[in-house]
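Only one protein chain is missing from this complex, and each of the others stays in its spot.
Going by the order they are written in, the chains are A and B; count residues from 1 in each one.
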């Protein structure tokens, strides 16, 4: 009888291990968005870029201090253009409440970007990713893509939607330290 | 340099032609060896069998000569387009036959294996025969290693079909027409369709037949194609640009790719020609073709044939796996960055592998011997042929040869 029980335990364990492994694989392949290298829940990889005004900005500058609204965009992209005014509006409201917006332009000519900035009266820092190294590091596919990074440096949201004002405000509240 | 290559290329074609003739004679000799029905004249059977076998070997060596000279002429292993691959496959089938005949000495095997190998080689010869350069992805030692091993595996597996087919003709009762007799006849009919295709192609080419059509594709774009067989079926709402024979009917509107109506026309020609050939033979024999062959196979022990069929799978399966999957994966990892990519040709190689794996399990664990096993071998051959022909001509993917 003992032997029989042992067999049952063995069988159960083996089947369980297989079920777990298969479940995990299925979860990863079919149900989880694995596009890009950086996923929700990860620590946001640090980087250093130069703004349009020539200042160097490190992501780690904000760690422990501010939540970062990290937006990847381009001047040619209409959805980006739509969300920019909302970002600007809310930036004014939230910049003193522990929120920083970093808008990373994915490899455009600085002339085009500064013209765009002037036209839309943007005041948040625009980072120039000339080589697109950071864009690739974050595995950004379509733009706009927005990542929410809380004050601990953890990514808590990633979206490629064109955002409404309400949505942006909701996001800002979420990363407020 | 130029002359030498020209001579090599010419020599190569000539050798293939000679090999073809020798195979043809070997087939006839093997057929003769069966024509004796009485056991007591075993010496007669043995003698003709030996001559047939010798001819097969000489033919094989001649074809090997074709292969080597073409290799010299082109500078790469001649397995890079459909003509080269299909003829090489035929050669590997002959080689597999030579090996298995060496073990089992069954003349019947020669009577069926040789003509089918001939048919395959002739079929391959209908594709463009120019020596073509290799695109960068094909420039790898793995091209020759992968393709030759895969073809060898398929060649050996084909012998299991040959033996299975002999088994079926030998065993299935021909007194009454049944589902089984009909199936056997349809296999014969399909083989005759291939022969029909070859005859019509060669015939049309001999008369330099050509007619051009122009029509509109799905997106309204103008399409044009040249038929090289008399047009039975023209493109949907197509316009014939010359006054040659044709077309009796238009293709349905959904067959509108650039080459689709032409392929349909060829396909219909093959079926018709196969039908005519089959009808003629039936008329002469006045019975089912299998029923006419069967008496000549009565000396064969069915278990013996069944064993040859199984043995071919047992030998061919590992070779096929090695060539069509393992070597293929090693190459794919280097050429396409991944060892497996669900390309149609890859998938069909996997299907072939799974099919023969199922065959082995049916046989070893569920005791499917004899007839069931023979039918499986027939299906296996259909899958191999599908992968060889249809996947390249119809489905196409990374393996589409020019």
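Going forward, a residue touches a chain if its C-beta (ideal position, glycine included) is under 8 Å from a C-beta of that chain, and two chains touch if they have at least 3 such contacts.
Following the convention adopted for this analysis, contacts and distances are computed from a predicted model.
J.: Given the choices "ResB protein required for cytochrome c biosynthesis-like protein", "Monosaccharide ABC transporter membrane protein (CUT2 family)", "NitT/TauT family transport system permease protein" or "Aldehyde dehydrogenase (Acceptor)", state the protein name listed in UniProt for the chain not shown.
T.: Missing chain, UniProt protein name: "ResB protein required for cytochrome c biosynthesis-like protein".
J.: What shown chains does the left-out chain touch?
T.: A, B
J.: For the chain that got dropped from the picture, name the residues of chain B it touches.
T.: Interface with the chain not displayed, on the chain B side: 1-2, 5-6, 73-75, 103-104, 128, 130-137, 139-140, 218, 254, 303-304, 307-308, 310-311, 314-315, 317-318, 321-322, 326, 329, 333-339, 341-344, 347-348, 350-351, 354-355, 357-358, 361-362, 364-367, 391, 395, 397, 402.
J.: Considering the whole complex rather than only what is displayed, give the residues of chain A touching the chain that is not shown.
T.: Answer for chain A: residues 4, 7-8, 11-12, 14-15, 18, 21-22, 24-26, 28-31, 37, 45-49, 56, 58, 74-76, 106-112, 115, 127, 129-134, 136-137, 139 touch the chain left out.
In this section, only the chains that are shown with their structure count from here on.
J.: Can you check how far apart chain A and chain B are, centre to centre, with Cα atoms defining each centre and the answer in Å?
T.: 56
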